[in-house]
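Notes to accompany the following structure.
Left out: one protein chain. Kept in place: all the others.
So, subunit A:
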Amino acid sequence: MIDKIFMKKTRRGNVLKIVREHYLRDDISCGSQLCSNMACLTSNQTNHSKTSINFKSGLVLESSPKSPSSIFTDPHYLIPDTNIILHQMDVIEDSIFKNIIICYTVLQEVKQKSISSYQRLTQLINTPDRKVFCFVNEYHRDVFIAKLDGESPNDRNDRAIREVCKYYSQHLSDIKVILLSDDANNLKLAREQGLLAASCREYVESLSRPELIDRIAAKEEKRSTEEIDEKQLTDTTRKNKHIIFPEHLKLSDIQAGLKSGKLFQGTYQSSRENYLEANVFLYDNEKYPQIFLQGYRNLNRAVHDDVVAVELLPESEWATPTSLVLEEGAEDVGDYVNEKEEDEQIINKPDVKKLPSGRVVGIIKRNWRPYCGMLQVSDLPDATRHMFMPAEKRIPKIRIETRQSEKLKNQRIVVSIDCWPRDSRYPLGHFVRLLGPVGDKDTENQVLLLEHDVPNYPFPQSVLDCLPTLPWIIPEEEKTKRLDLTKFDICSVDPPGCTDIDDALHCIVLPNGNYQCGVHIADVSHFIRPGTAIDDEAKRRSTTVYLVDQRIDMVPALLSSNLCSLRDDGPRYAFSVLWEIQPDDAKIVKTECHKSIILSKASLTYAQAQMKIDDKTANDELTQGLRRLNKVAKILKAERIKNGALTLASNEIRFNLDSETHDPIDVVTKELKETNSMVEEFMLLANITVAKKIYEIFPQCACLRRHPSPPISNFDPLIKAAESKNIKIEVDTGKKLADSLETAVDRDNLFFNTMLRMLTTRCMMQALYFCSGLFPESEFEHYGLAAPIYTHFTSPIRRYADIIVHRLLAAAIHADTTYPELLDKQALQQTCNNMNYRHKMAQYAGRASVDLHTQLFFRNRQVDEEAYVLAVKKNALQVLIPRYGLEGTLYFNDFPFVYDELEPSQTANNVKLKLFDKLIVKISIDSQNVQHQKMRLHLVSPKIEGFSVEPEKMKSNGDQEINQLNILRKASWKNPNLYEVLGVSKTATAKEIKVAYYQKCKEFHPDTNKNNNKSHDKFINIQKAYDTLSDNNTRRDYDLSLQGYSAGTGNRYTRSNPADVYQTYHNNPNQTYYHYGNREGMNYSEFEKFMRARQAFYAQYNSQNKNTNPDDNNFSSPLKVMIYLIIGIGLFEAFTVSWIYDRDMNYLHDNNYRYSPNNRQALIDFRNQVNQADMSELEDKIRDKKEMEEKAK
């Protein structure tokens, strides 16, 4: 059976002797089409016929490859050394490299040293076009070599690679093989043996592809693989150059140090605020969970996210964070470190509490990835060395070498770090690829997605093939399998414009008087079967990512907005959870889960549902069901709050935005209305119920979600901040925290409570998915919800975790079978890790997208705004600008402020700035530095001589365009309060309104006011106002809107899932505060009118501005609707105070929808046109009404 095989025993270990077999084979193919050797050929056949594994042992290497090189003109194969794969992958990935033989030795070495390189290499091997062959030299009878005595593993591997070259040159006489290596020693030895060999640079330079040279990684003089020579080399370099950094320890020393407890291992996280400070988070160290690092030498070339070994400094040298906000200067300061700069940093104050500090002594694992950023072109005209500024602040600048600096100027590029020698202040890197011009929206979006690792390619064909064909009908057999709930009065309650409806509800009264409540979730797992391409893709994406102007779906749109979406246009598959609930105390008597078929009777918005509940005249079954649900939900919520659930989500600020300028008109604390909270409660209940169920059936492999309670020390900043206002926050339990937050109110400062809650969210840990078999039950707790067990079940359209939970639940109720991977703990945990990662990245990407658009918004304007101090730093204040939901840093720029660390406060010229103080700041974008456009804040008030700036004067700034428009708008477009339009009070009766309406009509009738545009507009407004206020329903709706009632939103973020919130705000000092706009009181008929109007407009608009609006087709559909809404608002703005995310506004602005002269003209034209059309309609109407009136009289 087995071919005769030699046996070799490898030994290792210090105490233990481990003996392993190592079979050497004689059936390993050389992979060349040239080869005529029988062994090679037969092995290929056997390989393919006998094993199920798809391994690449076909004859991939071409028989007569063309040589692209000028030094090696003969046809040849390339054999790269490990260091080439590790460092020059960017070059090798170019398609000019073909016919490459990867030794198995190299493959293993790469795998050991860098997982990311390994993955790239695997991908390369699996690309058939590239003709890359993996030669299994380690198990080859003729090529295998044993380690010699005293030979280092590296030398042995190099020798093994040379052996392969030798084998090939003998085995294939017609073709040359070339060893590619950057290891001088290896090259030398190879040449001595008479093998062809070249360094990467030599080879690439011979390729007549100059742009490839840029991609060559900078070579470190001292290479990590040559540890032996290190001493000698450093001696020589010391003579030549100024050494900046201390040496890194060898890996063996680090291991010894870790073992003895002298060194600690941890993840290096550099500070966002100060590039000379960083923290290392240690693994499993209770005494020092994190170690603080300060100063160049102590940071010692570590880069954000690296795994490093740190040494604790003696206590006398411990430092405190300087509270300085320090950003790296723009210019290349060369390879010296300014001693002074560092000394300034480390000023030890004896009275302040010091943090355990340390220094990096070695890097255990680099976690470098390609970074997006910009080239900062050197001042010297012909220089080839330039600095690269990464988009991520925590990554140091990178020095790269390129000859195409002119081309790359003002472009976003991707750069990889290669090494960081001791004598260089900056790491050395190389150019990888070009993304596009800076500031271009597509480029910036791409940067954003790349930086957050969001897969955004279109769905491949294999995925689309998995979709069901249309028209889709429910087959009979499914009908028998599923519970038929089509008779029930089920409805969905969602934000308006929501296309992916994944939940619906119902409630009926059972004969015994109890309620039967049901939550019906889209049965996505029916369409996404395990193991299919669509499943793999969804798993990879894990979540739908929401950007300002883009939505990156997890599953193709056919599923997300049609087949899985529980719309009211036909029967749908659902997964239903049914409870029997006692109406008085909401006690659950019985729980059932079923796969079902439902027929939604109505897709309601929150506002509509609320209206139905409140409308005393409506008594249909659906409405009564809603009322019952609402009643139960209230009890459930009270119960939950009693148990100590934190209500951080419900107290966000919400912005009422002006529909025209994106100015927030009003800021109110967001109040969740009953319907929002009703849906939320039932979703929570469903999630908890399902979590219990799947954990009961699958205790080892349930996919759950936990939110660990934060350590008490996390709350320190919160407590300290509250103390400055003499408020005590108790943090012992979630309950106490919730209660004390509730009571912490400052009457003078509207935002005090909100800001406290913001600080609280930052103290939170991150909620995580996990596999129940790998954690003790005591850790399942969900802190924020105060639930002992929790999972995600209710949004399978946009989260992969929910799909897994659906499958588990289906298996638990015997509606579906399990499959191996579902029950594999490790595999599940891996999936969970990926979901956690993607989730986090999706959040960050969304936030970054908001940031990006905020910057674009402020690009051409300067605004004075209220701001509140969130944190007091040594040289800056961090402020919250509630109006835009922005957070920014107000630098003092060396102005002599006196810093009081204990209070904390900053004082200058007798003006004291404290925590939570209200300021006025001027916001502008510093566009001088194209590299990084930064938002600049300047203090306006309180006035500090020499520091604060003059308040913005409305008309004296450069934005006359906007101001003109503002005036125009104020005059005609906009009339926020309908009651004011009619000149009546809010409590006016219907009669009073009618009277006022006639009076105003007369006054502003266009016939009596010819040549007066204003009155014309006013007249229309009056008509609109009357339309709204005369009808009881619309009036109530409008009243609600005036009270700041949220009618729901077209965007996901406002459907607040408490669990999401913890993730959103977790520990991120850079976080942006989401702003919620509000679109009120729009019911469906109005909406339809609207759509018609915008269609008309849009057709016209398009024909006029074909070129101005290239992005239009990229909108995801809900957004499109929003945009149209805003366009159409010209018609209906009198009663629709449109609200929208201000980021959407930014987008509009950015597209010059409003403010470019072209568009404005188009808009004005359009408006006049519509107005005229409307006018005749209005006149008819008025006439009719008058006639009616007269008749009545």
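Brief remarks on what is shown
The rule is short, and it goes like this: a residue touches a chain if its C-beta (ideal position, glycine included) is under 8 Å from a C-beta of that chain, and two chains touch if they have at least 3 such contacts; residues count from 1.
We adopt the following convention: contacts and distances are computed from a predicted model.
Choosing from "RING-type E3 ubiquitin transferase", "Signal peptidase complex catalytic subunit SEC11", "Trafficking protein particle complex subunit 2-like protein" or "Putative exosome complex component RRP41", the protein name stored in UniProt for the chain missing from the display reads "Putative exosome complex component RRP41".
When the omitted chain is restored, the residue from A:V19, A:A184, A:L510 or A:V589 that touches it is A:V19.
Within the full complex, the residue among A:C30, A:L78 or A:I125 touching the omitted chain is A:I125. The chain omitted from view is touched by exactly one of A:C30, A:L61, A:M89 or A:L107, namely A:L107. The chain not shown here is touched by just one of A:Y139, A:Y167 or A:Y998, and that residue is A:Y139. Contact residues of subunit A toward the unshown chain are 1-2, 5, 7, 16-25, 47, 50-57, 104, 107-108, 111, 122, 125, 134, 136, 138-139, 700, 818-821, 823-824, 826.
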